[in-house]
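In what follows, a structure is listed as structure tokens, so that the remarks can point back to it.
Removed: one protein chain of the complex. Kept in place: all other protein chains.
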Amino acid sequence: MYLTNRNSAHPLRHIFSLIATPGILTITTDFGTKDGYVAAMKGVILGINPAVRIVDISNHITPQDVMEGAFVLRNAALTFPEGTVHLAVVDPGVGTPRKPIAVRHNNQFFVGPDNGLFTLLLSGSKPEAAVELTRSRFWRSETPSPTFHGRDIFAPVAAHLSTGLALNAAGVPLNELKSLHWALPITDERGVQGWVVHVDRFGNCITNITKAQFLANHRDRLFKCYAGNAIIDTLSTTYGNVDIGDATLLLNSNDFLEIAIHRGPAAQMLDIRKGTPVNLVFSDERG
Amino acid sequence: MYLTNRNSAHPLRHIFSLIATPGILTITTDFGTKDGYVAAMKGVILGINPAVRIVDISNHITPQDVMEGAFVLRNAALTFPEGTVHLAVVDPGVGTPRKPIAVRHNNQFFVGPDNGLFTLLLSGSKPEAAVELTRSRFWRSETPSPTFHGRDIFAPVAAHLSTGLALNAAGVPLNELKSLHWALPITDERGVQGWVVHVDRFGNCITNITKAQFLANHRDRLFKCYAGNAIIDTLSTTYGNVDIGDATLLLNSNDFLEIAIHRGPAAQMLDIRKGTPVNLVFSDERG
Partner (left out) sequence: MYLTNRNSAHPLRHIFSLIATPGILTITTDFGTKDGYVAAMKGVILGINPAVRIVDISNHITPQDVMEGAFVLRNAALTFPEGTVHLAVVDPGVGTPRKPIAVRHNNQFFVGPDNGLFTLLLSGSKPEAAVELTRSRFWRSETPSPTFHGRDIFAPVAAHLSTGLALNAAGVPLNELKSLHWALPITDERGVQGWVVHVDRFGNCITNITKAQFLANHRDRLFKCYAGNAIIDTLSTTYGNVDIGDATLLLNSNDFLEIAIHRGPAAQMLDIRKGTPVNLVFSDERG
């Protein structure tokens, strides 16, 4: 489970791979960074694995927005090495019977509530392994706080996994995970209808239409994209390909179709928000 | 002072405890994360102890709100291992004669201004040891900036403590610490009056009434809790025990009485803010 550090040019890489790199643990929550809740989890984690590398993916997920957590986690997890443990707590059902789980997928580990948080990264495939977390000896206490499973169940289990604990030691096998209703875009003879699933800090509007879906429909034809108050007919490779203030479509760094404005916030300027429909209509003419 | 790492399942834990874990250092400030002030402290710290683990507890304490800093620090510090050094800088009196101090409590170390920041974690007990920071050889320079003791005094002293420096090497013993006026709830024959001391990101309202105080008065009797525009008569173990949109009392993960709404922000919906009185009146009937 330790990082194999294949690409490193470091002359001491063999020593590192044995001693100094006992795992990476990421955190994705809707806890914010003001109240100290994330730090309380880190205290627990470092008490179990003092040498782990902790990376915050995001602690600013909109409160209780499982879909947003799933989207941000999926995109960031892609860049982490094998063996990384991802702790994710966006958990409106804390204390109710929803299950605490751990999952292995692409040789990474995911720990959190069974409420669909891991749907997007699995993208329809079955996980390599999944367990319900039932072994309280790996929890912070036998009687976890019913309002803070992040600190008392998920964080300590994630920390133990980062030390090399086997997944099936943490609980009992689970065959079926809860899945988010992540509606796929609708395709018909005229085009594709999807919608905006995330607005980022720059006001870029990311849709649920994948690069593959767009290209399969595009086939170099002219198109019009209706979204918010805009009709967009250009596809650019980068923001700077259109004039400042102009809107364009892009295939973004995570291979989703994105609506952007060069040096401006597309969401505010085009009256788009999360959930806004995006209609792509293709003409018969070539672009 | 190194972490003893008692719970770790890691097979190399003995090597880690000797080499790879020279201490954890947490940071709690009102500096925000935009201006680079916290990073300036981390640069100083890593120059002194390049192997230390730095964890941000919170850098979003309301500017100059010592009470909020004390509250957040107290709750998060509880989960950290023995030997952890906590650097805390909420310091409206920087550059005035308030003392720079370091304190040992529960085998953890706390470094910051003597303005009451450590009152809540001490909760009435005397610290195991306390010093006024007078040894400028452990500072960044003999002439620290009068507006940034965090960078020039507190951070370097905390870093030196994390390398194993003895507390009494950093300064001269101090017998009395400044204390926050942290009014305790008032109890009479009808009930308990406390108030809201923190509103978290979810709008949960945390009171200064402890679990022990609540239970001692409750004794399974019916009650009414008056706070903001609400009268609450239920105590739940978790948010999901009441209907969506309903308010309830909880005994929270840090053993304080909390006012919450299932999937809603209690503070906004009930017109509660920090400082709002909370009146608990108990009836003679059993619940």
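Letters A and B mark the chains in the order given here, with residues in each chain numbered from 1 onward.
One rule holds in what follows: a contact is a pair of C-beta atoms (placed from the backbone, for glycine too) under 8 Å apart; a residue touches a chain by one contact, two chains touch by 3 or more.
Here the structure is a predicted model, which is why all the values come from computation and not from measurement.
*Asks:* For the full complex, which residue in A:D56, A:E132 or A:D246 touches the chain that was left out?
*Replies:* A:D56
*Asks:* For chain A, which residues touch the unseen chain?
*Replies:* Residues 3, 5, 7-12, 15-17, 19-21, 24, 26, 28, 33, 53, 55-61, 72-73, 75-81, 84, 198, 200-202, 237-241, 250, 252-253, 263 of chain A touch the chain that is not shown.
*Asks:* By the contact criterion defined above, which parts of chain B meet the unshown chain? Give residue numbers in ascending order.
*Replies:* Answer for chain B: residues 18-20, 22, 30-37, 39-44, 46-51, 54, 63-64, 92-96, 145-148, 151-152, 160, 163-165 touch the chain left out.
Please note the rule applied: only the chains that are shown with their structure count from here on.
*Asks:* Since chain A and chain B share one sequence, what rotation angle in degrees maps the C-alpha trace of one onto the other, as a multiple of 5?
*Replies:* 120
*Asks:* Per the centroid of Cα atoms for each chain, what is the distance between chain A and chain B, given in Å?
*Replies:* Inter-chain centre distance comes to 30 Å.
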